[in-house]
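Here the complex is missing a single protein chain, while all its other protein chains stay put.
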Amino acid sequence: MNPLRRTLLGAASALLLKPFAALAAWHKEAFGAKSAPDALKSLGIANAAPSQDVLIEAPQIAENGAVVPVEITSNVKGTTSILVLIDKNPFPLAGKFDFTEGALPFVKVNLKMGETSDVRVVAEAGGKHYFATREIKVTIGGCGG
Amino acid sequence: MAAGPMKMRATLGGGYTEVRVLMTHPMETGQRKDADGKLVPLHFIQNLTVKVNGRTVIEGQISQAVSRNPVFSFRLRGGAKGDKIEVTWLDNQGETNKTDTAVA
Partner (left out) sequence: MRPLALVAASLLAFSVAAQDTKKEIQRYQQMIGEGSPVELFELEGETLWKKAQGPKQVSLAKCDLGLGPGVLKGAYAKLPRYFRDADRVMDLETRLVHCMQTLQGRSAEDVLRRVFGNEDRPSELEYLSAYIAAQSRGVTMSPGTSHPKEKQALELGRQLFFHRAGPWDFSCASCHGEEDKRIRMQDLPVLANPRDARPVVATWPAYRVSNSQFKTMQWRLNDCYRQMRMPEPIFASETTVALNLFLTATGKGEPYRGPGTKR
């Protein structure tokens, strides 16, 4: 390939990659918070109400904390965002998912849990917040191998 | 370093499109020691984007608390066979990967 063309293509592709990287926000403060209340506070969430419409489907016992499968559904009408926290993790906030009307407020994810803890899900709908928790016991199994 | 394989399946059923996406990524917490006893630096996916026919429908921000080799399931409203689903990720070291599939 013509060296000038190669340089131009390289510069062009660098420019194309950069916007995604620059625009992709990642809430450093919330993800760096060391407690669930602090994480929620940094996201401006003050009074989440407990709700039966926030569903957490997960096993009560995890054979290993490295992979804990959790399936979350928010049946709260107009849910635009779901937060997933693991209360006893060193950094509780594990995920924030924002949905347009093109998607259902649903996510299944594998989480790392350091120890038995509540998994806490907070749904945002119409500027209000709703939450549910579910305790998952974490064990270490087998012969350690 | 080239990112490892990514695989996705999107199937229509029950009034929604179920998307399951598998990603190869170490999701390092920065706490693990490698075989030589050295701490492996923080290296994890921070952002995910799910698009349907070019339109973003889900944006995810995740932490190192998501398991290694993440597997996500999402559900998209409606959908039709042949719709193009695209999932992209971006990690804290600026690495990125994406995959797309047609709704089956």
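Note that the chains take the letters A and B in the order they are written out, and that residue 1 is the start of every chain.
Assume contacts are C-beta pairs under 8 Å (C-beta built on N, C-alpha and C of every residue); 3 or more make two chains touch, one makes a residue touch a chain.
What you are looking at is a predicted structure, and each value in this text was computed from that prediction instead of being measured.
Chemist: Could you tell me which displayed chains border the chain that was left out of the figure?
Modeler: So, taking every chain into account, the missing one touches A, B.
Chemist: Give the residue, chosen from B:11, B:69 or B:101, that touches the chain omitted from the document.
Modeler: Residue touching the absent chain, from the options given: B:69.
Chemist: Considering the entire assembly, which residues of subunit B contact the chain that has been omitted?
Modeler: Given the touch definition above, subunit B has residues 4-7, 20, 22-24, 26, 34-35, 67-71, 73 touching the missing chain.
Chemist: List the residues of subunit A that touch the chain left out of this view.
Modeler: 58-64, 66-67, 69, 71, 108, 110, 139-143, 145
Everything that follows uses one rule, which is that only the chains that are shown with their structure count from here on.
Chemist: Over in the complex, which subunit B residues touch subunit A? Could you list them?
Modeler: Residues 16, 27, 29, 46-47, 49-50, 52, 55-68, 70-77, 88, 90, 92, 94, 96 of subunit B touch subunit A in their complex.
Chemist: Quick one: which bits of subunit A touch subunit B in the complex? Just the residue numbers, please.
Modeler: 17, 20-21, 24-27, 31, 66-68, 71, 86, 89, 91, 93-104, 106-112
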